[in-house]
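A single protein chain has been omitted; all remaining protein chains appear in their positions.
Labels run A and B following the written order; every chain starts at residue 1.
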Amino acid sequence: MAEKARSSKALMVLAVVAGLAVAAAVVYDFWRALTVNPENPWAEFTLSKIFFGYRNLMFAVGAVVWVLGTAIFVLELAGRTVTRRGLERNRMGVAEWSVIDVALAALSAAVYGGLLAATAPIVFVPGFTWLRPANALAPLFGMFFGIPGCLGAAIGNLIADIVGGFFGVGSFGGFIGNFLIAYLPYKFVRDHSFSSASSIGEFYVWGVLAQAFVSATYICWWLDVAEALVGLPLFVVWGIIAPIIFSNNIVVNAVLSPVLGRVLFPLIKGRGLYWKDRIKAAQV
Amino acid sequence: MGPSSVVVKDLYARYAVSESWVLKGVNLAVGRGSMLVLMGPSGCGKSTLLYAIAGLLPWVVPGEVKGEIVVEGVDVARSGYRGLAGVVGIVYQNPEMQVVTRSVYEELAMAPENLGLPKEEVMRRVEWVVEALDLERYLNRDPQSLSGGEKQLIAIASVLTMRPRVLLLDEPTSMLDHKGARLVLETVEQLKREHGLTIIAAEHRVEWAVEVADRVAVMSDGAIVMEGSPEEVFSRVEDVERYGVRPPGAAEVAYELRRRGFEVRVPVRLREAFEVFGL
Partner (left out) sequence: MEALSLGGLYVERKTPFHELDPRAKIAWALLVLAASVATQFDGLKALPVFASTLAALSLSGLGAGLALLLIVNASAFLAAVTLVWAGAYSSQGVLLLALGPLRLTDVGLKVAFGKFFLIMNPVLAFAALFASTRPYHLMWALEKLGAPPKVALTFTLALNLLPSTVKAVREVTEAQVARGLALDRGSVVQRLRNYVPIIVPMIAKLLSDVWDLSMVLASRYAGYARRTYVFEPRWSARDTVFTVLSLLLYGGVAAWGLAPWW
C-alpha cells in the first residue's frame, strides 16, 4: 500500500517536472530560434518544425481530436458524459441548468473575455508578445464550475474574438478548443484542490500538457480544413499558430494556473460554488 | 392591521455553506398593504429572511428551510420562487448586477417577457410603470450610463412590471450615495402611498423607517427580538441599542435628557421632536 502511494507520488512529481520542463524548454527554444534566425524564427523553432514537419500526422491526429472533441462538447451540453460504464448523466446538461449555472457561465465568460480583451499580452521573448495570462483561467473554470465553467471559457474566448475584431470562421475552432481546455482537467483531474501531490500532478498531465496539445491540434485542424474559408497558409497554421497556442497554453498554465488554483479553490468552495458540492447539494 | 399578506411561522433557515441556522424560529405577520421595516446589525438574518419569503432559499441559493411561509395564500415551501410570479417582487442591494440589458425598456420588459406574457400585455405593463414612476426620461438611455440610484429605481420598476402584491427590498440604498438613496426611498414611499403594496424592507436608515413604516421589526442573531409600531420599538432606546440598532436622533436626544433627570416623552419622528422640545 505504502509502496503504491510512494510510486504514485513519484509519478505526480514527474508530471510536474515534465510540465515545467516543457514550458522552460519552449521559452528557451524560441529564444534560441530568435537568436539563430531573427528574420524568421519559425524556421528554427523546434515546435514549428514538429507541427509543420509532421503536418500529415498532425492532421490525422487533429481529425481524431476534432471528432472526439466536438462529440464530447455536444454530449456534455446535452447532459451526457462518457464513463467506463458507457454514457451516463452528467447532471450538468444545459436543459438542467438552474439560474446559478446560467449566471456562472455568463460571468465566467464575461471575466475571461474581459481579461483577454483588457490585459495586454506579455512579452515572451522581445518582439513576440503572445502570452495571455487570462488563459490560465480556462482550466480553472472547468475544474471549479464544471460544464457551465467550460462553456463560459468557450463563450469568453468567442466574445474576446468579437470585441477584438477577430471573429470569423476560425472562431468556431477557438470556441470548442477553449471548451476542451477547460474540459480536460474538469473531467480527468480527480482532486481539484491543488493541495495534494496527485491534484497538482494530474493537473500538469491534463490541464497543462494534454490540453495544450489538444487545443492546438483541434484549432489548427479546423483552420487547415477550412483553409479555403479562412485564408491562412498551411505553414502559418501549423508552423506558427499551432506552436503559439501550444507554447502559450503550456507556459501560462504551468506557471500561473496552479498558483491561482491554490488560492481560489477554498474561496470557491467556501461560497458554495464548487460543482461537486452543488451536485451533491442538489441530490440531497 | 388588515388580513395578513405575509405569514411566517417558526422559520429556521440556513445556507448550504453555513454551519448553524441563520434564522432561528422567526415568526412574523405583515398586513396587506402595510409596510414593515426590518432592522438589525449586518449578519443578523434580514436578507436571509427576505430570500426565504421570496422562495429563493433554498430554491436558488442552496440551503435548508424549516417552518411555514405563506405569501398571499401561496405556500412558499411548496412552490418556491416559481410559484410567486406576480405575487412577490424583490429588489437587491447591488444596483450593478440588477441591470443586465442594454436599454431601459428591455430591462423593464425582461420579467414579463420571461413570464411569456403576450407582447401587448408586456408593453402595457412597461407603459404603466413608466407613467407610474415617471421614467420617460430614462427610456432611451443605456442603463450602464445611469447612476447607482437611477439603476436601483429601474430595478424597482423592473420588478413592478410583474405586478407583485408584495415588494421585498433588501437594503436597496446600502450601496448608494445620499442623492441616489433619496430617489429610491421616495419611490418606495410613493409605492406605499399610491399603489397599496405590501412592503417588507430591510433598511438601516432609521429616520426614514420611522416616517414611513407601519411596523418595525428588530432582528438579532437570526430572530426577531422586537416588533411593533415605530413608536413602540424606538421608545425603548436602551433595548434597541443593545441589539445594535441606532435609534432615531430625536429619540436619542430625549433619552439622554431623561437619563439626566428631565421628564420628557421620547419622540421617534422629527415633527414629534419639535413638539416635545417646543421648537
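Basically, a residue touches a chain if its C-beta (ideal position, glycine included) is under 8 Å from a C-beta of that chain, and two chains touch if they have at least 3 such contacts.
Just so you know, these numbers come straight off a predicted model, no measurement behind them.
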| item | value |
| --- | --- |
| Partner chains on view for the chain not depicted | A, B |
| Hidden-chain contact residue, picked from the options A:61, A:197 or A:264 | A:264 |
| Sole residue of B:27, B:79, B:103 or B:174 that reaches the chain not shown, by the stated touch rule | B:103 |
| Candidate in contact with the missing chain, chosen from A:11, A:163 or A:197 | A:163 |
| Listed residues B:7, B:61 or B:270, member touching the removed chain | B:61 |
| In subunit A, positions touching the absent partner | 27, 77, 94-95, 97-111, 113-115, 117-120, 122-124, 131, 133-134, 136-137, 151-152, 155-156, 158-159, 161-169, 228-233, 235-236, 240, 251-252, 255-256, 259-260, 263-264, 267-268, 271, 273 |
| Subunit B residues touching the omitted chain (full complex) | 51, 54, 56, 59-61, 81-82, 85, 89-90, 92-94, 96-98, 100-103, 106, 109-119, 122-123, 126, 142, 144, 158-159, 162 |
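Quick note on the criterion: only the chains that are shown with their structure count from here on.
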| item | value |
| --- | --- |
| Contact set on subunit B toward subunit A in their complex | 15-17, 60, 62 |
| Interface residues, subunit A side, partner subunit B - complex | 98-100, 270-272, 277-278, 281-282 |
